[in-house]
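Presented below is the structure to which this report refers.
Note that one protein chain is taken out, while the other chains of the complex remain in position.
So, chain A:
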Amino acid sequence: MSLNRVVVTGMGAVSPYGMGADILYSSLKKGASAIRQVPDLETVKGLRCHIAGVVPDLDEKQIPRKFRRSMSRMSVYSTLAAMEALEMADVREEQRRSEQTGVIIGTTVSSPQTLQDFFSDYLQDFSVERVKSSLFFKIMGHSCAANVAQSLGITGRILAPSAACATGVQAIGLAFEAIALGRQDIVLCGGAEELHPLTVAIFDIINAASTQFNTVPDSSPRPFDERRDGIVCSEGCGILVLESLDSALSRGASILAEIVGFASNTDTSNISTPDSARIEQCMRMALASAGVGSDEVDYVNAHATATTLGDSAECRAIEHIFGADIPVSSFKGHFGHSLAASGSLEMIGMLNMLQEEVCLPTLNLYIPSEDCAMVRHVQTVESCAVKTALKNNFALGGVNTSLVVRKYV
């Protein structure tokens, strides 16, 4: 069976830098940190991490009320990012409304703020009399995907993978497979996240959050660095338009890159501690899926959240496959860990790098930690003609994901 080639024709982003894929990439390129002190986090008893990457205020009213009423914050992010991505891809109305155009957008959990609002009211007197009609639409597991489809009139399949920090790459991987198999021609895909104190607390409780840089927020997270002390959470949504090469060529779309391989596997050694061997196996499976040899990969965009165990396990796995000379960097130092959104937001950064033929460094990496020193860390903006790149994202629960991307020429 011959498989369709799959390309990227559009990108859209809502990130802690603001609205737009352009501002995301220009901020990455400038080496700007989006991490700030968040006063709300300081008021949470027992919470030791007070910094995060927060999306600035957006003009939500770009979305008509009829669609916006069923959206939590994460669905607003998804819709604005999807609108930008569709505009860039220049997908016509009749194609959007074809059964062959779908939406695959996942989240870590459904809107925590909406759930908080509901339970704060409900627990007063165990009454549902004040609950508005939109509650369910804001908290259903596929809320972002459904709201994007409804508001943009997309009538193909809706899927909503949920794999915490690996969600974004899983969504792109599922879209890649659906298009390769010919089940869809075009898919809007990615992950979305809205910041809530619970999100930060989840990592602080398991001693995986950054706690030592509350007064100098732009100094953390510090992927691979000897002073790294954990994750800094953030929020947003990244959306890619994936499309079969035939579809893109037939309508004269601009092609940004080609997705050539995807893999996801499970690490059952521990629900939270990463196993380097399972990460390595995931990357090997992605390369095999792409039909690409390890010597053909020019750059790895790492998951690297700045945890002690995670960064080290990933570096060992990368070195086992690619050797010590492959350039590696992570964008977590720039805008933190946007969890479900991280894979797709970071992909947007990486695709821009491919187009501009540069490798961007890991922000806040000054002295690579000894247990991460076995690969070549990018520490300044490097000019490099990357043809093939690999993108990793991993998640609590034992989920590993890797994508292989090739420059389209």
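The definition used in the following text is that contacts are C-beta pairs under 8 Å (C-beta built on N, C-alpha and C of every residue); 3 or more make two chains touch, one makes a residue touch a chain; residues count from 1.
Keep this in mind: contacts and distances are computed from a predicted model.
Per the UniProt record, the chain missing from the shown structure is "Acyl carrier protein", taken from the list "Multiple sugar transport system permease protein", "histidine kinase", "Acyl carrier protein" or "M42 family metallopeptidase".
Between the chain not shown and the residues A:69, A:183, A:227 or A:284, the one that touches is A:69.
Although one chain is hidden here, its contacts on chain A can still be listed: residues 65-66, 69, 129-134.
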